[in-house]
Every structure is written in structure tokens, then in C-alpha cells.
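The other protein chains are all here in position, but one chain of the complex has been omitted.
Each chain carries a letter (A and B) given by its place in the written order, and its residues are counted from 1.
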Amino acid sequence: MLKFLNKTAGIGLAVVAGGALALGALNAKPAKAEGGTLVWSIPAAQSLYDPMQACGWLTKNTTHMIFDGLVELELGKPEQPWSTLRPALAESWTISDDGTVYTFNLRKGVKFHDGTPFNADVAKWNYDRFSNPDADHYSAAGAAFLSFYSRWIESSRAVDEHTFEVVLNQPNYEWLQIGQSSCGQPEMISPAAWEKYGDEDLALNPVGTGPFKFVERDIGVMAILERNEDYYGEPAKLDRMIYHQITDQATRMSALRAGEINMLTEPAWDEIENLVDEGFQLLLQPNVPSVWYAQFNMKNPVLQDVRVRRAINMAVDREYVANEIYKGTAHAEHGMLSAGTFAYDPNYKPYPYDPEGAKKLLAEAGYADGLEITLETFDYGWNEAWEKAVQRDLKKVGIDVKLTKLEWMTYLGKWLNGMGPEVGMNTMGWGWSVPYWTAHATRCDHHPPNGINGGWYCNEKVDALYQKAIATKDKKVATEYYREANRIIMEEDVAFLPVFSYHNPILLAPNVKGFVNGQENWYDFALPYIED
Amino acid sequence: MTRFIAARLLMIIPILFGVSFFVFMLAHIAPGDVTITLTGPYATEETREKIREAYGLNDSLPVQYGRWLGHILEGDFGKSIANRRTVSDLIFPKFANTLSLAVTSAALAYVIGLFAGIFAASRPYGYFDRITIASTLMFGSIPPFWFGLLLVLAFSLSLRWLPATGMTNLIGGGGPVDVILHLILPTIAAGAAPAAIIARTVRATMLEVLSQNYIKVARAKGIRRGIILRKHALRNALPPIATICGLQLGYLMGGVLFVEVIFAWPGIGYQLWQAIQARDIPTIQGASLIIGVSFVAVNLAVDVFNAFTDPKIRISEGVRSR
Partner (left out) sequence: MTNKDQIQETSTQRRRSASELRRENFHIMLRTLQLAWHAYAKDKAAVGALIFIGIIMILTIFAPYIAPHDPNEAVGTRGGLPGTDGLILGGDMEGRDLLSRLLWGGRIALLTGVAPTVAATCIAVFLGVVAGYIGGWIDQIIMRVLDVFFAFPLVLLAIVIAGSLDPGVSTLILSITIALVPYIARLVRTTTVSVKQEPYIEAARAGGATTPTILARYVLPNTLAPVIVYSTTLIGLMMVVASGLSFLGVGTQPPEADWGTMVSDGRAVLKKAPHASAFAGFMIVIVSLAFAFIGDGLRDALDPRARVR
């Protein structure tokens, strides 16, 4: 389509643009036939490519392709209700009967992208980086990112060349899966690369063992990976994986339609139907472990009344949000035990839409004439669609919600410090593939600044249940503990307003084959390929 | 003249210090802090404090500013806290990208603005005047993020003539022609508003000049309209026009932000916005400084240009040419 213009464009113009090209353009090479290039429009900036010092889903999408952990989440089986662990750098592992000693049998003959061999000493070196303050290469930042994982570690050691052992300070059967989150990732980096580039610049020169090798990164613009031909497992099919940062939703969709990218996330929900009609493939994943919720502030005088919190839960029409606003790319969520975890109960729906009941409850609490609440949220490019729906629903029962939208860093700073008494609720959307996740926002000892329980909720019964659940080997029994904790949080104490879980709609060009939308916010790019 | 330029050049230095200082203060006052980026959400206050200490964020602001300044004088822009690239590696390529977009947009705006403005002024209050000015204004008043999308809808998605995003085609693209093709739509989107402003200012200034007595005299002498416009009117209308043209180029250096976002054009404005979002002070500083330099350079160029073309100003500025 551009051939005609290519020929006729003047040479004079070429001179003008030459300077821009030399400084700004990237040397994108033409794609070869066998595997092709997948270009994904990432909607925001990525963080560092140092897995131990990075935070966020978008970053994990790149780092878990360059680096491998001892174990990884199985993201190639989208039909399972939750993702399980699969062997990666550890071929197998055992957990001692008391739930405190983890022993890993490491894969033999694995080499990093720079040729450094992987063995138990390297594993120990990596774990020391975030859990052993006495080590020379200990990283305080890495330890902070991974504290949710390393706080359980008592010690680690290389038993022999291919056996690595971690001892926990208390029983925890979920510990390995807790490590499968995106904010701080216990994945193996090459010690030789650390030596060569130093702790700081390591992030600019990531060297791992994963199915893709790092090629280049233009910060804030794009990153390019290429297939690792010497990968120990099934090699990636793609030649190249490109992450192209396109912040604007409308622009992303134009890029897909113009054929400039072939993978799109975060489309406008109302345009999905059109895009499918135009021939793009739509992939959904109903079991993403993530909940969009508002947390109630127990320090706010009005919201200290449990009847108000309950009324708010009754007054929000979650089905409308899921089906009308997100056009079925989400499901209504009534609890803080999210889909995509083994303890999830899809039939748990304690709050059917009941505005009349909510009004009655509010009148009972002495708010028959209405009341005012502040809801703080942040700008993440979704036009505050569900927050505004909540605002409208609450208006109908007499609650005036003052919606304050803040720029992300301003918000995050406030969110981490916990809500002041003037704020009623604040929002967040996240989760883990481990049901223990909720404890971060509920535990009494996680009140800021010692944690992220910014709503100041505290119930020792709940804390005890989570503690018991994590130390229980039998998943069925653990499930009962988790569900009981969730019931107390949602029905007795009503500490949250969960609204929906998102199904991560992905749109792909017609010639992208083999892509799997796994049960996480990151994907296995070793699977897809481009068909000619 | 050289002394005038030299004096103005010397003035640049305190301005840039002023810019960098205020930006530095603002970046510190802004809520939220970079240790969140550096240590993640689970970090304890103790760790945050340690990191602050390590990055020298605990020193008093003047000390931090002085340290930064010392490095700048050695040509060292420092290192981005958020992504660890050196700030100069990070911002100079992006500045070049913005510069190329701003220059093409400004060129487009000058051509359209000058022609439309002069034409409109040559037959004031006629239909041609109205239509020219109204149409440039209409294009100039469309929100650029919307205008850009409409352009993409028409020329990329319907007609399939031009690319929609980025600087090069990532799947098998590259080369200067590819860049030029990618430059066309953003240029139109960014140039529309300045074109409208310039057209209106040119028209107004020309009308002002055309109502002066010397023009009436010239007209009475029977000098041809075209010559009056070119030789007498335009020359005297130049200072305000040059000022506006300079202002618009300066505006474009920062104002193309929204166009950069809509076309995924990797420019300095967008980079600065990202740095602000991450509270990445060295990058905020470096990017503001480089944008500041370009502003000041453009203003200086305008002043010099005006001094050259308007003899009255030249004398009043107290500059003796010899």
C-alpha cells in the first residue's frame, strides 16, 4: 500500500528526515518467514528489566520471557480454572512434611544467554541477592520488592551442584506460588552479567535463561526480544517479540487496524464487536486472579457504621458494570477471594442488587436524608467507567459520592500511606494466583507504614484463618479457611466493595496463531507464531 | 549588533538556572515520591529511608540542586533514577524526534498562516477573507487529539495511504522514506492550531499597517497593490509576526505532547510526562532544561531577527551597531 508513495517521495524530504532517522529511528529488520514478529502495543511504561527490582504486569510480560525462575506458572492451559506451577529451572521439587523445607532438583546443562552455566551455587547467589543482608551483592531494593516472598525464608543453601534447598521460618505450603507475582520476581539472573555491568546497569543488560534473549530497549518507546535458539525447553516459535508502547487507547486500535501491530490489549469495550467483525481474533480469560474493588476506610466516621458499608455493597449493580459497561469482558465479583485461585467459589454472591434494602439500611443507620462520601481513584485510561457507575448507583440510595481522580504517582503515594479520615474509600485492581493475597489488605499488622492495608481494617479472627490456611497442606481444608475468612470480611465486617474481575480481552491479527490467554496478566510468548 | 547578541546570549545562562531551579523545586513539591518506584509497594519506611539516603534525596534542596548543577557544568546530566539510563542517552534522541516534528509543523504553519493571513488582509472583510480565516481557524480549533484520530481514520484506515503510529513500521519497515511517511499526519495535526493563530495575527497586523498614512500615500501615488503589500506593509508588519512565529515554534516544542501521544511519536514532551509520572527528578530536570534551551533559543532568534529588520528597535535597545 505504501509502494507508490515510496517511489515518488522526494529526495529533498529524505535529507530533512535523515537527521531524525539517525537519532531517533530504530533498526527494525524485516521479518523472516518461519516464526514472524509479534508486535504488542503495551499501554503504559514498563519498569526495570531486573526481575528482582521490578514491579508490574507489563514488565513481567517481558522479564518472564528473558528470565526463568525455579518454577513458573503454567500459562499454556487456558481451560483450567486456575494456573498451576510447572517445572522451569527446577525439574522437580519436594516440600517437607512440616511445610518448611523446599528442595529443588535443578535442571542440568542449562546456560544463561551469556554462556554462564546455571547450577545450585547460582541459585543460592540469586536468593542471597534479596534475602541475605550479609551477601556482598545484597540489594536492599530487591529485598524490599520481594519482601512478601523473602519474609518466609530462614536460610538457603546449595546442597550439591544440582540441588538447592530453602528453609522457611514457618510452615507455608503456598510459598512457591506466592513467588509467582509480578511485583518482585525471584527469577535467575546471570552472576557474570551482574559482575560485568554492576547492580545498577544490570537492568539495562538483562541476561537470563529464558526462551527469549534481550536485543534492545528504547525506554518509553519499545523493547525488542529475539528467540533464544539454545533454550533448554521447547524453543519459542516467534523470531522476534516487540513491545511497542502506545499509551492512547484510540491510537492502539488504529495501529491494529492499520496492521502496524498484531496484538492489542485494553481495547475500547464498545469497539470489540466491530474489531471482531473486521476479522480480528478475540481471546478472553475468565479466571484472571485480579479484583477491582474499593476499600472502606475504618477511620472514616461515617463508614465506621457497618450498616453503611453493607448498604453500599447492596446498592451497586455489579451485573450492569460487568455486562453493560465492560460488554461481558468482566464478571461481577462479590468477594475478595478472586477467580483464578483454588479457593474461589463462583457461586458466592451475598450482595444481589437491592437498592430498596440499601435505602432501608441507611435509614436505620440514621442517614435517611442522605450522606456524602469521598471516593479516591486514579487515572488508568479507562475513563473511570466503573467508578462512575458506582457513583450513580449510590446516588440512587441517597449517597453523594465525591469522586476524586488523581494522577497515578500522587495516588499511589496516598494509597500506600493509608487513607486519612476524610476519605471514605479508595480503589485498586490487583490480585495474586494465591488466595492468601487478600491478607495484604486485611491483616492487622499490615497497617501503613508496615504494609498496604490502607483501610485500617483489623480482625484477629481473619488473621488467624489466613495463617492457618497457608500452613495447611490439604488444599480442600485450606479452601474452607479461605472461604470462612472471606465470609467474615465480606458479610460480618464488610471491609470492601468488590465490583468485578476483568477477563483481559486480547485482540490478535488474523495471522497470529497459537496464542494462549493464560490465567494471569502476563502471557507466554513462546507459544504463538505468525502464519504467512 | 554582535554586542546585542552577546548580551542576550549571556542572559540565557541565568534563565536556564532559573528554569532548572524552579523545575527542581516543583518536582520535589509534587506529591508521591520516587522511592515507590525504586523499592516497590511492600518496602518498609526504613528501606525507603535507606534508598533516599543512597540517592542523596535526604540532603537539603539547595545542596541537591548544587550537586546537580556541578555535574551539569561538567556536561553530565546524571542518570535516570527510574530506569538507570543516562539522562542524555534518554532525552537527546527524543529531543531530536520532537525537533523534527516541531520544525515540520512550524514550517507548515508558517506557510499556511502567512499566505492565508496576507491574502485575507489584501481584501479585508470580503468573502475570501472570511472563508480563509474561518477555515484555518476551524482546523486550528479541533482538539488535536481528536483531529489526529480523524486524520488517521481518513488517511490510514480508509484510504490506506499513510501509516498511523510510531516513527517506523516495526514489521519490516525502516529507512528515511518510512520516517517521512510517518511524519506527515502528526505534522498536520500539530501544525493546524499554530497555522490558525499565525493567519489571524498576520491578517490583523497587516490591516493595522495598511491603515497607516504612508500606505495611503503610497496608494495615492498609484503604486501597485502587490508592491505595497510586499514592500511597504509586510516589512513593517514583520516584528509582531516574527514574534508570533517564534512563539508558535516555542509552543510546539512542548505543545506537541498530545500529538506525540496520539501518534505514539517518541518525543521529548512525552518523555517528560513519563518522567513526571515516575517522579524521576534527573530526567525531569534534563528534559525541562533542554526544552527550556530551545524556548530561549527561539526567543533569542526572534529578538535578533526583529532587531535586524526594525531599525527603530535596534536603536532603542541601546545597541550601537558599530
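Throughout what follows, contacts are C-beta pairs under 8 Å (C-beta built on N, C-alpha and C of every residue); 3 or more make two chains touch, one makes a residue touch a chain.
None of the values given here were measured: they were computed from a predicted structure.
Novice: Which residue among A:144, A:207, A:255 or A:325 touches the omitted chain?
Specialist: A:325
Novice: Looking at the whole complex, which of B:57, B:91, B:116 or B:149 touches the chain that is not displayed?
Specialist: B:149
Novice: Have a look at A:61, A:249 or A:453 and name the one touching the chain we're not showing.
Specialist: Only one listed residue reaches the unshown chain, and that is A:249.
Novice: Decide which residue listed in B:30, B:72, B:107 or B:223 touches the omitted chain of the complex.
Specialist: B:30
Novice: For the chain that got dropped from the picture, name the residues of chain A it touches.
Specialist: Those residues of chain A that touch the unshown chain are 249-250, 253, 268, 270-271, 273-274, 324-325, 378-379, 383-385, 387-389, 391-392, 395, 403-408, 410.
Novice: Tell me, which residues in chain B touch the chain that this view leaves out?
Specialist: Its contact residues with the unshown chain are 11, 14-15, 18-19, 22-23, 26-27, 29-31, 125, 130, 133-134, 137-138, 140-146, 149-150, 153, 193, 196-197, 200-201, 204-205, 207-208, 211, 239-240, 243-244, 247, 250-251, 254, 257-258, 272-273, 276, 284, 287-288, 291-293, 295-296, 299, 306, 310, 312-313, 316, 318.
We adopt the following convention: only the chains that are shown with their structure count from here on.
Novice: Between chain A and chain B, what distance separates the C-alpha centroids? Give it in angstrom.
Specialist: 38
Novice: Would you pull the chain A residues touching chain B in the complex into a rising list?
Specialist: Checking each residue of chain A against chain B gives 1-2, 5-6, 9, 13-14, 16-21, 23-31, 37, 39, 45, 47-48, 53, 55, 140-141, 143-145, 147-148, 183-184, 200-201, 203-204, 218-222, 242, 244-248, 250-251, 254-255, 257-262, 407-414, 416, 449-452.
Novice: Along chain B, where are the residues that touch chain A in the complex?
Specialist: Residue positions touching the partner: 30-33, 36-45, 47-48, 50-51, 54, 79-80, 82-85, 90, 92-94, 96-97, 99-100, 104, 145, 149, 152-153, 156-157, 160-181, 183, 261-264, 266, 270-271, 274, 277-279.
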